[in-house]
Structures are given as structure tokens and as C-alpha cells.
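Read the structure below first, then the notes.
Just one protein chain is left out here, and the rest sit where they should.
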Amino acid sequence: MKRIGILTSGGDAPGMNAAIRAVTRRAIDKGLEVFGINYGYAGLVAGDIFPLTSDDVSDRIQRGGTFLYSARYPEFANVEGQLKGIEQLKKFGIDALVVIGGDGSYHGALRLTEHGYNTIGLPGTIDNDIPFTDFTIGFDTAVSTAVDAIDKLHDTASSHERTFVVEVMGRGAGDVALWAGVAGGAQKIIVPERDFDIKEIAQEVKEGREQGNKNMIIVLAEGVMHAEDFKKELDKYGDFDSRATVLGHVQRGGSPTPKDRVLASKMGAYAVDLLLDGKGGLAVGVENNKITSHDILDLFDSKHKPDLSLYDLNESISR
Amino acid sequence: MKRIGILTSGGDAPGMNAAIRAVTRRAIDKGLEVFGINYGYAGLVAGDIFPLTSDDVSDRIQRGGTFLYSARYPEFANVEGQLKGIEQLKKFGIDALVVIGGDGSYHGALRLTEHGYNTIGLPGTIDNDIPFTDFTIGFDTAVSTAVDAIDKLHDTASSHERTFVVEVMGRGAGDVALWAGVAGGAQKIIVPERDFDIKEIAQEVKEGREQGNKNMIIVLAEGVMHAEDFKKELDKYGDFDSRATVLGHVQRGGSPTPKDRVLASKMGAYAVDLLLDGKGGLAVGVENNKITSHDILDLFDSKHKPDLSLYDLNESISR
Amino acid sequence: MKRIGILTSGGDAPGMNAAIRAVTRRAIDKGLEVFGINYGYAGLVAGDIFPLTSDDVSDRIQRGGTFLYSARYPEFANVEGQLKGIEQLKKFGIDALVVIGGDGSYHGALRLTEHGYNTIGLPGTIDNDIPFTDFTIGFDTAVSTAVDAIDKLHDTASSHERTFVVEVMGRGAGDVALWAGVAGGAQKIIVPERDFDIKEIAQEVKEGREQGNKNMIIVLAEGVMHAEDFKKELDKYGDFDSRATVLGHVQRGGSPTPKDRVLASKMGAYAVDLLLDGKGGLAVGVENNKITSHDILDLFDSKHKPDLSLYDLNESISR
Partner (left out) sequence: MKRIGILTSGGDAPGMNAAIRAVTRRAIDKGLEVFGINYGYAGLVAGDIFPLTSDDVSDRIQRGGTFLYSARYPEFANVEGQLKGIEQLKKFGIDALVVIGGDGSYHGALRLTEHGYNTIGLPGTIDNDIPFTDFTIGFDTAVSTAVDAIDKLHDTASSHERTFVVEVMGRGAGDVALWAGVAGGAQKIIVPERDFDIKEIAQEVKEGREQGNKNMIIVLAEGVMHAEDFKKELDKYGDFDSRATVLGHVQRGGSPTPKDRVLASKMGAYAVDLLLDGKGGLAVGVENNKITSHDILDLFDSKHKPDLSLYDLNESISR
């Protein structure tokens, strides 16, 4: 193995640049050449490929987004698309790849490995919804952005004694809501993994008000329902002077937190080591503070489990 | 004059606490006693009034919101409400007041002055829509929060070559949009004070894309239309992979910027000096870097003018 | 057990307020009464003790420092001091305690337990130098503050092609330096746990410059030597236009990161659960993402081990 390629795929996440940097530097340190592939699998197929030097990844670790750009490219699910990609790998003499992205990106990684091009997947998504990893690259930053917003809403909630319904990202998983809810001091956290009863919540808000709770925040995972709809449901049970806020795409951007940078750096270096060991078709994770890897095939049969102890914790300390 | 009262009214704004601190400390420094009134005019009428010491306003300058709480209280437009308020002022021996809030709060200030209780108004609103002042308390912080969000959206816009329509606050005035647009490097700024043609904008976006502009942000003042509606209109003219984001109430909160803290401190101290001079019925402003005051009556006949040179500047440097 | 007390001791750390909030709320949720003790062991001895309600810990989770104040109080090492403290516990009817602080605070916790007052210790220190816990409360925030500063120094280092020697906190342990170094993209990390040779470092800086590395940052743990002394040593081997910067006490303050808030909340609730189980003399930790506890006695025989894999990682990816 002499040359490796690297691409980012699916939704962008803070820390992707830190991962690209680590992959690039580690590979160069081990005597490999590195090629960047723009726009994910779309760029692979189109041959949008260029050599990456140590210098190219300088001053990148602190930047949000991905400087290799990302794109969704469902066509790579077809053999035709894959063969076009492999043609490009041959043309550029690339022997193996690192792919940073979400669940969907791993399918392509598996196909490339099957075609003889060892490919390692790194979990880059703010949603934290990938199996066999406690944390994904970008999750800590997204939580941090959400909590920063919740802190600001607390100021105005306190001043006006309002109730805010804050919709945070996480289509299928409640992780962002759970972490942002506990860290933001939310009155209630609503996640897809737990049932809820709006009437009961309205009752709690009412009692909270009566006990002098001035700054009530309800954190809602987007996978459950829309904030505006939740607010409307809530308003049926009383006048809570409530407001709905959707944090939205802001959560995808921003300079990655130190935790995300360190995680991305560790995972990126580890991916190169796996390739050097002749491995492929693996997804890198962090489990119990250790960097691990699992067969991508196994991931498809598994489901990420959020830390629901946070839900129960919040119930007992949000008063 | 021995005792002054202070209240915050209308929508809360970052820097209100800094203003309360400055009023309190300056007044105590000049030998006065100070009383805080909770919940604006509603609290005045209800007698929710308590003595404020220098210590009470310690560790407050950096906090968002208002620790005196705020509320809208239309009933204070009636003489009945005013007389109840005056009864409370008599009861607590308060001779004069400082009121921090938006346009609406100034009506109450004028009525109290007419009843013999000199009252000075400070412009506390993130909208910057008050006449006779270049800047209101809270505006700089709101712009800062909006620009921070736009910077984050730039990350993800660049990574995916998306177009974002970002709705910022400012019902009647385009100030937040103008400042956040220029500072955020927006492609376009849409404000109530200037006409626009969505078809032309779509054309510009299309051309920008063709010239390689990867991170297009359109900043939209909420007074013009909803971001989601704007996006739908835009989408009629092409596929821009556009997204709508509403920054919302987050812009009201957060630790005030140094500029807002300094402005609030200067204005707060000045308000006390005006009261000591036996003045009332005045609104404090900052014009050409100098703290000034104007008859509140004159404000009602005037209209705030945003700095539209920012609009033209942006047209020439957003490429 | 009906009443528990809580105090913070030693150097303050971001997240202490989140821990106090969690202890208070969990205890109240379980039917206990809670008393806050100001100024650590000094306040215990002096009887500076007051009841804490759920309301008292509202709007605290996001605040840096500790609203119970902290103090060093070596006199508590003597039996005399301890007995005075116990007298106060009797007076206020407090049966058990939670103590948040560093290593030193645990001695007092052990003594109180020996005297029959079950006491649980929580690791509150930015240094991360406590055995049997992967992370202490405050560490993530301190790293975040340090990295924020390093990012800013990168801007000016790049603009002027300067070398910065940045001294970060951590007297006995290199943890802050290791994390901030990797996350900050440092050229070199200097920690007490690893030898270094300034002449070799000077050589590396020289070679880095020649290869076009414009923004060199050397992160130095304060336990090794002073930044100014390091800079002087470095300057003996060449003209690197170097500057020394000591981040200092800024690293102790600031709003805690979500990670610190969640950690503090989990640990605080867990401490109450241990007391309810009739346990004492234990130190709470987080190991492999699980909240754990160990005999404080065992801690005294152990030594915290930083994650030195970060050192090696940085050597291979800092170019």
C-alpha cells in the first residue's frame, strides 16, 4: 500500500477537518502518499481527486465543516457507480481509503472493500446515532452549540417567565436532546426513545410555575415532532406564554470542541494504522474511552443506544 | 429628590442588567436611595418594589436578561393604572424613576412625568428601532449572536454548497439584518426599508453558483416575510438546495458585549444625572458617540432611520 | 439520615455549581433536607451553614466558580478542627456530607466519615490529577478555555510567523497540556511525565520553519517550568521570534462545558445515592463512561495516570 484516499460523505460535522488532518499527517508520517477526494462519493466517481500535503491540512483542525466538501450520492449504491469510482482509484493509484461520514457512507466503504480496496469508516455526524461507538465526531460540538443557545433562552425565559420548546437535531436518536437537556437544565426532555404525555407535561409546567420556576425549557428531539406542533398541543392545556424555537442547521457548524478534535485525531490516526495492517471494511468507534473497530457488516444489524440514564437523571434533578 | 425607582419594561435585552447596575451605583454615589421595581409597570402597580443596594447589582453586569424581570402591561395606558402606580410611588416614597425598555415603555414614562414624577427612559431593545439614538442597549449583542450563527451556517453552507435564508429579528427595522448581513458576509440582505425582487435574487444566486460562490447566505429581516416563505419563493426559480433558518429568541439572550455594557453604563449614569438636574420626560440616546437626551414627546413624531449605507456597501462587496 | 450538607473545597472549578445543584435536587427528590456550607471546611468549623432549596440552585448550572465559595483550610487536618466541625454538624442536625474538591479535600472527607459522618468526595479540579477517575469536574472546561486561547494565538502566530510558548495549568499532571496540545494543533507538548531536550526542540522548530510551518505553538505544562524560562532556553539555539504566554487563572473560570455539566450532574446524584445506601469515605469517579466509587484510602496510595497516548499521537501528526 502506497497511496490512500480520503473523503467526507453525508451531512457535515464539526471535527471532520481534524480527522482529515490526522489521517493525512499520520499517513505521511508512515511513508504513505495521501489524496483528497472532494464531494464524497460523487467526487470519487467524477475523479475530483488531488494530492494532500502536510501543509494543506495546517490551520484546519479548528475549522468547522469539511474542506473536502460533502455530498449525498445515492448512485453509489449501484455497482455501476462503484465501478466508476474504482476506475478513478486505479487512475490515481490509490490502494485504500478512509471515509468519514454517517451510516450511509459505510455502505460505500463496505462495497469498496469488497472490490479489493480496503476502506475504513469514521463516524462523522452530529446525531451520535451510529452503533458501536459511544460518541461520533461532531456530537460534542453540536451539544455545545445547543446548550449555548439554551443558556441564552434561559436569560429571556427568566426575564419574562416564559416556557420555551426548543427543538434540537437528531432525527432517529435522542442523544443531542438528552445531553443538551441535562446540560441546559431543561425542565423536560422529549426523545423518541421514551413515551410522553403532553397533558402531564402541561400539568408539570403549571405546578412548576406555581412553585416559582421562572425559566422553563422543554428540549425536544426533532425526530419526535415539530416544536411548533408541540407548543400548540401544550397550549391546549393552559396559558404558558410559550414559544417554539428550532435551533436548526446552526448545530452542524462551528469550530469543533477540544473533545471532538481529540476524538477525530485519535480516530484518524487509528484508521491509517488499520489500513497499514491490511484491514478494511471496518468502522472505527470509541468505546469506554478506547478507540475500537468493528466489521461494518455487524453495524448494519445493530442499533445505537442512547444513554437513557440521562433521561432519568433529569427527571430527578430538574425539580 | 431622595429616592428613585427603576424598572425594565417590554422585551428584555442584553445590557439591561448593566444599566440597572449603573443607575443604582451612580444614584447611591450621589446620596440617593434606589428601589427596584419587578415586572415593569405591572410590578409598579402591584407594589412589587424593594430596596436595591450596591451589593445587589454586583456580579450582574455580565448577565443577559433583566433580574428585575420584564412584562408587557397595556393597562398602564389608562389613567386608572397610572394612578395605582403613583399610589405605590407615594407609599415607597419614590420621587423619580428610570425606565429601561422599548418604544412602548416611553409612554408610561411620559405619563408619570406629567403626574409629577420625573421619569427618564433608556432605550433597551435589540431591535435598534428607537428614534434619536444611533444604538439601543442590546443591539450589539443581538448582532453578535446573529453573526455567530451565520458563521456556523457558513461552515455547513460551504461544505454542501447550500443557500441559507436566515431570518433575524427586527420587526419594524432592518438594523439587525443590515449589520449581521455585512458582518456575516451575506450574499444578500433583505430589509423592510428596501424593495427586492426574488426573481432577480434567484438570478444572482444562480450566477454566484456558476462563479464558484460556495457559501451563500441571504439575511432576511423578520419584518419582511418568513424565511420559509422566502425559501419557497426562491425555489420557484431554480434548485438552490436552499434551507430556511429562523434564529429566533436566542438573539434576545446571552452575556452582553462590552459595547453594550459600556453603553448601558454610560446611559444609566446619565439618567441619574438628569434626574438630579430636575429633568423628566426625556429619553436618553447615543448620537455621534455622545450621550444625549430628547423630549419623549418628540420621539413619538419621529422615526428611527437605519444606516442604509450598509445595504449599498454590501451590494458592492458581496460580489 | 434526614439532612445532608454540601461544601466545595480547594481551588474552584467550573461545574462545581452543577454538582451542588444535582446533589441538592436529588436529595430533595429523595425526601432529604440539604444544607449548604460556605467556604469549605473553614465555613463548616465557623458554622457558616444555611438551608438550600431547589430554588436556590436554579439558574446555577451554567455559572462558573462555586456559589458556596471555596477556601483552603489546613487547620482541618487537626483533630481539634475536625471536632469543631462536628459540633456544627450536630447543631444543624446534619447526618452526612458531600464534599467537592481536589485531593486535599478528601482527607477531610475521610476524617468526617471516621467520626461517624458519612462523607462522599467528588473530584472537582481543573487539573484532572485525581486517581480512579478518567475525568474530573472542570477539566473539560479548562481545556476548552486553553484551546480557545491557543486558537487565537494561532491567528497572530500565522500572521507573523512567530513561535509561541504557551504555559497551561496542571501542577503535577500533564493532562491539560496533553489535551490542549492535541486539540490546539501544537507543534510540541511538554509535560512532566515525559523527558524533553530543548536543543532537539529548537532543531524541530528550525526545520518546521524551513518547511513552511508558520504557526508554531509549544504547549507547556506549568509543572515543568515557566514559559518565560523555556523561551529563554529556546532562544539560545536560534532566533525564532518566540513569545511566552501564561494563560493563568482564566482557565479556572467560565461557564462549564456541557460535558462538565453532565459529569457533575451524574456524580452529584450518585453521591446522594451512596449516602442513602449508608456509604461513606468514598470518592466518586468516572471510569470508562461509568460513574464509579472507590475507598478514599485507596486513592492515597494511587497516582493519576494521564493519557500519554496523546503525546505519541501528537508527535506523529504535528508534522
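Note that the chains take the letters A, B and C in the order they are written out, and that residue 1 is the start of every chain.
Here is the rule we use: a residue touches a chain if its C-beta (ideal position, glycine included) is under 8 Å from a C-beta of that chain, and two chains touch if they have at least 3 such contacts.
Everything numeric in this text was worked out from a predicted model, so none of it was measured.
Enquirer: Which displayed chains does the hidden chain touch?
Expert: The omitted chain makes contact with B, C across the full complex.
Enquirer: For the chain left out of this view, which of B:H154, B:K188 or B:H294 touches it?
Expert: Hidden-chain contact among the options goes to B:H154.
Enquirer: So one chain is hidden, and I want to know which residue out of C:I198, C:M225, C:V246 or C:L276 touches that hidden chain in the complete assembly.
Expert: Of the candidates C:I198, C:M225, C:V246 or C:L276, C:V246 is in touch with the missing chain.
Enquirer: So one chain is hidden, and I want to know which residue out of C:G5, C:G43, C:G65 or C:G208 touches that hidden chain in the complete assembly.
Expert: Selected residue, touching the omitted chain: C:G65.
Enquirer: Quickly run down the residues of chain B that touch the omitted chain.
Expert: So the residues of chain B touching the unseen chain are 21-22, 25-26, 28-29, 54-55, 58-59, 61-62, 134, 140, 143-144, 147, 151, 154, 158, 179-180, 182-185, 211-215, 255, 257-259, 261-262, 265-266, 268-269, 288-289, 309-310, 313, 316-319.
Enquirer: Spell out, residue by residue, where the missing chain touches chain C.
Expert: 8, 11-12, 14, 16, 63-66, 69-71, 145, 149, 151-156, 158-161, 164, 214, 243, 245-250, 252-254
We adopt the following convention: only the chains that are shown with their structure count from here on.
Enquirer: Sort the chain contact graph into one of these: line, ring, star, complete or other.
Expert: line
Enquirer: Find the geometric centre of each of chain A and chain C from their Cα atoms only, then give the gap between the two centres in Å, rounded to an integer.
Expert: Centre-to-centre distance between chain A and chain C: 28 Å.
Enquirer: Where the CA atoms of chain B average out and where those of chain C average out, how many Å apart are those spots?
Expert: 39
Enquirer: What are the residues of chain A that contact at least two other chains?
Expert: In chain A, the residues touching two or more other chains are 151, 154, 158, 214.
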